[in-house]
Every structure is written in structure tokens, then in C-alpha cells.
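After the C-alpha cells below, expect a handful of questions from me.
The other protein chains are all here in position, but one chain of the complex has been omitted.
Just so it is clear, A, B and C label the chains in written order, and each chain counts residues from 1 on its own.
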Amino acid sequence: MAAVRLHSLQAWLREFAKLIAENKDYLTQLDSAIGDADHGINMDRGMRAVVTVLDNEEFTRVADLFNKVGMTLVSSVGGAAGPLYGTYFLRFGINAGDVAELNAARLGEAFLAGLEGVVARGKPEPGDKTMFDAMAPATSAYNAAIDSGHELAGALQQARAAAEQGRDDTIPMLAKKGRASYLGERSIGHQDPGATSTALLFAAAAAALP
Amino acid sequence: MAAVRLHSLQAWLREFAKLIAENKDYLTQLDSAIGDADHGINMDRGMRAVVTVLDNEEFTRVADLFNKVGMTLVSSVGGAAGPLYGTYFLRFGINAGDVAELNAARLGEAFLAGLEGVVARGKPEPGDKTMFDAMAPATSAYNAAIDSGHELAGALQQARAAAEQGRDDTIPMLAKKGRASYLGERSIGHQDPGATSTALLFAAAAAALP
Amino acid sequence: MKKLINAPDAVVGEALLGMEAAHPELVVDHELQIIYRGDAPVAGKVGVISGGGSGHEPMHGGYVGMGMLDAACPGAVFTSPTPDQMLAATKKVDAGRGVLHVVKNYTGDIMNFEMAAELAVAEGIEVKSVITNDDVAVEDSLYTAGRRGVGVTVLLEKTVGAAAEQGRSLDELAALGEKVNSNGRSMGMALTSCIVPAAGSPTFDLGDDEMEIGIGIHGEPGRYREPRGTAAEIAERILAPVVGDFPLQRGDTVLAFVNGMGGTPLLELYLMYGEIAKLLDARGIQIGRSLVGNYITSLEMAGCSVTLLRLDDELTELWDAPVNTPGLRWGV
Partner (left out) sequence: MKKLINAPDAVVGEALLGMEAAHPELVVDHELQIIYRGDAPVAGKVGVISGGGSGHEPMHGGYVGMGMLDAACPGAVFTSPTPDQMLAATKKVDAGRGVLHVVKNYTGDIMNFEMAAELAVAEGIEVKSVITNDDVAVEDSLYTAGRRGVGVTVLLEKTVGAAAEQGRSLDELAALGEKVNSNGRSMGMALTSCIVPAAGSPTFDLGDDEMEIGIGIHGEPGRYREPRGTAAEIAERILAPVVGDFPLQRGDTVLAFVNGMGGTPLLELYLMYGEIAKLLDARGIQIGRSLVGNYITSLEMAGCSVTLLRLDDELTELWDAPVNTPGLRWGV
């Protein structure tokens, strides 16, 4: 089975940065409706900082790469998304460890470690209308696909699809975490911005990792 | 020649109050363009106070009536218009004196005294784009008409026409006094609000005094 | 009209109820609409009063208190108060050493204060006036209404108020006031109009990409309109005429005052102050003291003005002297 090399992981991050930049206004618009109109701005600031790191530093270990990415997001994003995505990548890197590549199964473990980091940091529960609602199904879908013998590319496509489904599923939810929760019933009918950026994260993975 | 009785003078003031009320927004609009958007509001506040005085007090002497009217305007209008119209009526009353009626010639003298009060208070010069530019020609026209043997009603019609002409003549003027002067060249092309209210004063006279 | 009001005509009177409730150390005459410091008249002190149209808060009511004004007379929004108010205030704050009237140079304010002074003098009170006319956006001439009084008014009320606390005479205070005025210059700009409550709609319309330079504090249109600029461009636009008018010399020390018109966030005012400080530095002008915030406003107008006051030791000391008013407070 093909292993994911360091340059693919970097390509993933660059692709994520590109998708964020392309969807910056859209994410901010979604955040206008049920938040404070900055999610696209925040994520774009953070991912641009990540790209600068990728442009200027050499990495030979997955752990180093994602430790740096996580710290960069923590230091540059702020808001809720900074600690959440920052912790995601920090935990992803710690789990991946001192290696130069990941096989498909180890990638799934790293995805899960990232997800657990988000849960530890933000205490989201399923249905709270957060990025968790895209991240958890995507992670499960990926691991289930790998477990049942799919190829990396196919599994990532399933993760992407599950993330997008999870993102769409946030629309009817009543927000219980984050700023959208202040709206109570009025949060219903709006798509969660963080779930939307998480769908981009898995779209980037499906495009760049295999 | 018919004399102007106290009740006609009161009718003049009521008619002026009515015209001001009807033109309140218009005067304020004119003042928006070259001033601070309050001339109609100011004049209406003052003339409503005058009407309240007329409703509640008895007058037997012209001097008393106009002393009270002038003081009421001074106390309730503020801005530039308060002292100017206030002084106008104060001087009008002093000139008219301790009488119960005015003949046409004495009325002309009172108009002139009022005008001189405005000049003393505001130091306007002809062409400065102020109420003076309507008040001075109206006063001259009235006195010239009386001097040349016209009836009261005809002289007042000439005063009204001259005030309206003077009002229109303010349009091309470059303001040298009052707030409009801050605009310099940009004041050109706008009709002066004070000259406009003065035209109403003489329109009210033409309607109510004869 | 997006305002927190009950009825346009009631705005000033009802705001005075709030002032009174919020500041027990002040006394409000609701009938005549006058705000007094609670201990007026202050024995041995010349009284200092001011007044003008409402809508510029905290000026003037917010500057009543120890070290500034003894009384303020608010008029209707953007409309000079009446001589009745000024006369009553003058009588009440007079402790026998006379009363100084601080008057902004507007035809209405001048004429109403003039009438009040005539009446007060007739009643045997010594009155002097000091007139502020610091707005360099307006051409100065003997044959026109002359320059408007704007930002310097705040600085004058503070410094002359401090000098009054020291026990200076009416003549000395009038002279000091003229010194402050002649050492101060201002210029303002607007990004949006304001809405006079009784009028109900914006006094002027500005396109989303326009700004108005040389604006006053009453929603009067400015001297010219141009495409909206960056903060750096705007700073240069309003600072250059101010510096040039004195003209200030390298090595001069100033109090630099960046004032908000009411609708511009403090974040942006600080940003503007940074730009102004940079430009002053480039010209070799020292900033001795500074003031940033909404101190002489024009309702909810977005925009700012810059005022420079050339400082010497006397003015610096008077600026630093204790003051205890709702709008400026330190040293006590």
C-alpha cells in the first residue's frame, strides 16, 4: 500500500491554504450569519503563515512539520479556530511521530488523534453544530474504508464526502458551542463555518495526499 | 388711509407662524445645503412660542406686543435667527411705541427700525447672502410705495414681491455672513434660508395686515 | 433615524435628566437648561461659563466641574442657546469677581452671548468674553463670519478653568484665553454626515467612496469633497493646513489632540493619532501632551479633527492641573 510522504503532507497543507484563500469571503459570510464575521479571515491569516513556514523551512520528520504547523496556527489565528486547528495539527504530529512518511492506516490514526485534540480543547459533542460534526464523520469514514480494504485515494474520497455531508448536516442543527450558540433557535438553518473549513481540509487531503 | 390695528398685527404674527410651520421642512432643507439643518426647526419653535403668547395674553399697545414677541423669540429660538428676528421685533415695537394702531407710514418706519436692529445685531451688508437681502428691499419697496401714494395693501404687495425677489437674488451670491460663509464658493447656487423666512414674513404681512 | 430617543424635541431636556442622575456633583436647572457645578458660585474665583448647541457632547456640559467650567448652557441640537440661559448662568456663578464667557465663533453663539453680556452688565456683573476661532478650514477675514471655534475650545476651557482655580482675575483669564486661542489651530474631516434628530435625515450625502475635508461640527458641508483616502493621506490633508497656518517651527512643542466626531471607533482614532505623530515628528515638532478621543463631537458623524496647541510652560502646567468633570478628570 502506498505511503504518504512528507512532500504530500506539505502539498495537503498548501492545498488547504489555497482552498481557504478561495473560500475566505464565503467562510466569513457564513460566520456573519451566526458568528462574528471573521472565520475566513482568521483561517486565511493562519494558513498564509503556514505557507510561509513551508516556503522557508525544511522538514524531515512528520512530527516536526505538524508541530510547527500547529504552533503557527496557535500563534497566528486566535479566536476559537486557532486553538482548535492548532491542537488538531499538534496532536496529529505527535501521533504520527518521528517518521518521514505515513502509511494509510497510520494516517488514519493521526486523523483520529487530531480529532481527539479538538474534543479535548473544545469539548464539542455530536450535533453541537461545530467543526466536530464534519471532522468526526470524515475521520470515521476514512478509517472504516481503510479497515475494509480500500485504497488510500478511495478512502480519502470517502472522508471528503463524509465531511461534506457532515458540513451540510450542521444546517438544521441548533448550535450549542461557540458563538453561534448565543443565537439559540436563530442558529437553525445556517451552515457552520468551522464545519465548512473542515470540509475543505478533507477536500484538500483527497486532492493532495494520494 | 386705513390704520393697522392691534388685531391685524396679531393676525400678521399668526400668519407668519402658519407659513413657517408649513415651510418648516423646506427651510430646514435649505439650511442643510449651506448651514446646519435647523432654520425651519428654530423658526417653528419660536413662532409656536409666539402663538402661545398670543393665545394667552392680552395686549393693548403695539410696543408691549412686539416687546413680548421679540423677547419670546430671543428666549426660544437661539442660533442666529433668534437674536436677529428677536431684535427685529423688539426694535419694531420700540419704534411703534405706546400706541394701539399704526398708520401706513408709521408701519414703514417700524419696518425700517426692525431692519436697523438686524443690521446692528448681525452687521450684514448687501449681497452677504442673508435675511438682510430680502428684508432691505422689502422695506424700501414698502416705504417707496407709501411715499408715492399707494394704499397699504398695494404697498405690502410690493414689499412681498421685493422680498421674494431679494430671496431669489441670494441664490447666486457668495455667502459672507453666517454659517454659509464657511462654504466659500460652494455657497453659490443655494437660496439663503433666512432670506426665505423673511420672504414669508412679508407674505404674511401682505396677507394679514391690510 | 437610528437614535436612542423618545421624541426629537425632547432630546436635550431628557439627556439633562440623565446627566443629573449620573453626576450628583452637578446641579441641573431643567427649566432654563443649565448645568452647574454643585458648589457654584465658588468664593474668590472668577466664574467661567460656556454654552452652545447640543450634539457636541461631552462639550460643554461634560466639562462642568472643578478646574474647568462653572456652568454650561446647552442649546437645542446644533443651535446656540439663548441669552436667558447665559444670563441666569452668569448671575449664578458670579462670586463678585466677574464671569468669563467662552464663546465659539458662530454668528448665533456670538449674538446670543452678546445679548446676555449686555443684560448681565446692566445688572452690574462684570463680564468678558473670549472667542475661539481655530478652524483653519475656514478663511479668516474681517468681512465674513470668520473662522469657526472647534477643538481649541476644549483645551481653552481646561487651561483657563485651571487658571481660574488659581484665583486669576477676569482680565487675566480673558488674556489667557486669547493666548490659548491664538496658539491653537484645528481642521476636521468627515466620512459620513450626522442626522439632526428634529430634521430626521442626514444633513448631507456622501458617496461611499467620498470624504468631506474641512468639515465643521454641525454637519455643515466642508470646504471640498474628494475620493476617500487612507488614514495616512487624511492625516496629511488635515495636518498640513494646521501646521502651515501658525506656522509651526522645528522645535516647537505642541499638545496634539485627535478628536473623534462621534461615530468613529477609538481604534481608528488611535490609528489616526499614530499618523499625526509620524507627520509631526517628520517636521521636527515635539508632542508635549496629547489627547485622543471623542471630546467635541458632531452627533454620530464618522470622522475626526486634529487640533494643535503650541505649548509653553504656563500652558503645560495649566493642562496638567487637576480637573474633575465628567469629560476630563485627573489629579483628584
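Convention: a residue touches a chain if its C-beta (ideal position, glycine included) is under 8 Å from a C-beta of that chain, and two chains touch if they have at least 3 such contacts.
Values in this document were obtained by computation on a predicted structure and should not be read as measured data.
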* Structure fact -> Shown chains contacted by the missing chain are A, C
* Looking at the whole complex, which of C:42, C:119 or C:287 touches the chain that is not displayed? -> C:287
* Positions on chain A contacted by the hidden chain, ascending -> 28, 32-38, 41-42, 45, 74-84, 121-122, 125, 176-179, 181-184, 186
* To do: Over the whole complex, note the residues of chain C touching the chain we left out.
  => 1-7, 11-12, 14-23, 54-55, 57-58, 62, 77, 191-192, 208, 228, 230-232, 234, 258, 262-275, 277-278, 287, 290-292, 294, 297, 299-300, 302-304, 324, 326, 329-332
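Following the convention adopted for this analysis, only the chains that are shown with their structure count from here on.
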* Please categorise the chain-chain contact pattern as a line, ring, star, complete graph or other. => other
* Find the geometric centre of each of chain A and chain B from their Cα atoms only, then give the gap between the two centres in Å, rounded to an integer. => 75
* Structure fact -> Between chain B and chain C, the Cα-mean centres are separated in Å by 32
* Centre-to-centre distance between chain C and chain A (centres being mean Cα positions), rounded to whole Å -> 54
* Asked: What parts of chain C, by residue number, touch at least two of the other chains?
  -> none
* Asked: What residues in chain B touch two or more of the other chains?
  -> none
